[in-house]
Structures are given as C-alpha cells and as structure tokens.
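The structure appears right after this line, and notes come after that.
Only a part of the assembly is drawn; its chains keep their places, and the rest are absent.
Order as written gives the chain letters A and B; numbering starts at 1 within each chain.
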Amino acid sequence: MLTAVLLAGLLIFAGSSAYFYFAGKNKNGLNSAFLVSFITLISYVLMWQGNLTVVTKAGQPILWTRWLFYGLSCTLLMYEIARLKKVQGERLVQLLYLTAIVMFAGLLAARDLTAVRWIHFVISSVAYILLVSQVFSVETAESQWVRYYIFFGWTVFPIVFVLAPTGFGLIGAAVANLLYLLLDIFTKIVFNVQLSRTA
Amino acid sequence: MLTAVLLAGLLIFAGSSAYFYFAGKNKNGLNSAFLVSFITLISYVLMWQGNLTVVTKAGQPILWTRWLFYGLSCTLLMYEIARLKKVQGERLVQLLYLTAIVMFAGLLAARDLTAVRWIHFVISSVAYILLVSQVFSVETAESQWVRYYIFFGWTVFPIVFVLAPTGFGLIGAAVANLLYLLLDIFTKIVFNVQLSRTA
C-alpha cells in the first residue's frame, strides 16, 4: 500500500510537471509551478525507491528525505506567495529563510527516533508560526484566498507529522504518506492552478 | 590508476585555482573562474581520499560526491553563460534552478545501484534538455561559441555516465574518471580562459 501511494505520487507529479511546463511555456521568467512539481517528482522517485529511510521501533519506515525536498519546493511556493503580496527585498529573504528553517528542522525531527525529536518539532513549529504571522501581516485584496489556502494546506502537515510514525504513531506509514500526497496535490498543484487564474 | 587520475585532478585544479585567482585579482566583483576551480579542487581532494563512495556488484567504486560539487560549480558556470547572453532576473533564476536539478538528480542516479537510477537519469536528462533549449533560445553575437562549447563539453558528461559503472559498466571507474577529468578541464578551465579573452 505504501509503495502504491508513492508510485501514485510519482505519476501524478510527472503529469503535473508536464502540464505546468507546457502551460507556462509562453510565459517569460520563472515557471515556478513547473519547478515545484518537478522537484516533488524527484522526491517521490527517491521515496518510492525506498533507500534513504529510518525505521521506528514499531517497524514503520520514516521517509525523512521528503522534508529535504520541501525545503527546495516550499521556498519557491513562498516566493510565489510573496510576489502575490508584493513582498520584496530583505523581507522576502526573511520569509525564504524561515521557510527553509521550518523544513530543515522538520527533517531533523523526522530523522531522529529519540525524544529529542520533539525539540526539533517545536523549533520547526515556532519558525512556522513566525513565518505565517509575517505572511499574514501583509494584506492585499488579491491575496485573501492565500490565507485560507495556507490554513487548510500548510498547517495540516505538522498535524499529520504528530499522528504519523514520526510523532505518536497513531496512524501507519501508508496512511501518513497518503495524507501527505493529498496535501502535496493541494499545496503544489491546486494552488498553482488557482494562482495562474488569479495572476 | 584511479588514484593517479584523481591526484592529477587535485593538482591541476590547485594550479588553475591559483592561476585564475591572480589573473582575476584586479577585476572587481565576482571571480567565478577562481571559485569554480576552487570548488572542483575540494571535490577532487574528497574523491582522492575515497571515503564517500558506493561500490557496484562488479566491484567498481562510484564517486557520487562529484555531482554534489557540480551542483555548486555548474550553477556558477551557468551564471557566467547567462551574463554573456544578457539573461537576468527570473529567467536567470530558472536557469540556475534547472542546473541544480540536473546535478542533484545526477547525484541520486549515481548513488542508486538499483534499476530506479534510470528514472533519476531520465529526470536529470529532461532537466538538461530544458536547460539547454532555454539557453540556446537566447542568441547574441558574442555567444555563438558557447553553443559548441556546451554541445562538446556538457553533453558528453551523461554519455560517460551511461558507459561508466553508474550506467552499463562498459568502461571501468578509472577510465570513467579520466574522461570526467578531461571534461572538467575543458568545461572549467579552457572555457574560463576562452571567456576571459571574449569579455
């Protein structure tokens, strides 16, 4: 079941990479919708292959490389959000740094099987709260929907993290990765389709 | 023989680092020729020491760290190519992202000994084709020679990858790394000497 979920993710993001590449072909500049899908595709190939994982005492695999690739893809998503909100220069650099810290501390929390992982989780969460509060402090008419998107998209990731083998292990690796896949589709595909209609 | 090739690489890039440092000393700004050689020097020291490798079933070592350092040095080379072609802003960011993806997917393909490595190889190749097509879509009088340089320099890397233990294993690690060294000299030293004469 876990393998099927990851293979589904691989195929979906291969498809969305092709879609966003051709949809954005005539656009000059940065096709971040394509790059985000393409980076996520590589992440799913690596998770599907199954090499770089740790295994919990309960025998559940933790696919911690996911968070490394989120560090790359979510900084691009944050760049898009910042552009929508017309945040530039040093304020933008701050948002990108915070995004990278959220994901990198998340990686450390996921790789660590001891109780210390909760410290990494708290640090990641603090960075996330600071990030969201700074994103929300800028209000523009065009970006109202982004607020709901972040609340229902990004904020569910740490909830899955806590329920999954990375946290209390209330759900198994297969269900956790299915939920992550749904969130990936929402935050990386649905969001970019919505964004292309707004812009 | 492999050790001799890597030691030769170490000495050559130590020399080219010194050469480009002093040649570019009076130039203000970014001495990328020096930085590219210096990063490649570190890569050769690490490969010569021989610690971070994987070994194929046929007993051939794969020096996958090479691709990590290409991620750093080739983004600098792409920056130089973009400057020559007057590509700036978001289009430049796109080229740098694609270059990093090519090398990072290449790293994953090199580290992976299963058949899944071919998926990483295809992804890296797709990113490379997109990169080259975007670079070639900008034509300036000064940059005609860059087209031939990329065709005969960059494009031979994936061919060596396929022939080497990372691919079908038709050539051994020593010959593969000798070919990579010749390509490194062409793309990182000869190119920068040529570039300094053009600019």
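We take it that a residue touches a chain if its C-beta (ideal position, glycine included) is under 8 Å from a C-beta of that chain, and two chains touch if they have at least 3 such contacts.
Because the structure is a prediction, the values reported are computed rather than measured.
J.: Start from the 2 shown copies and tell me what the total comes to for the whole assembly.
T.: The whole assembly in this structure file has 3 copies of the sequence.
To be clear about the criterion, only the chains that are shown with their structure count from here on.
J.: Which whole number of Å gives the spacing of the CA centres of chain A and chain B?
T.: Chain A and chain B have C-alpha centres separated by 29 Å.
J.: How about chain A: which of its residues touch chain B in the complex?
T.: 21, 28-31, 35, 38-39, 41-42, 45-46, 48-49, 51, 76
J.: Give the list of chain B residues in touch with chain A in this complex.
T.: 89-91, 93-94, 97-98, 101, 104-105, 108, 111-112, 114, 116, 119-120, 123, 127, 130
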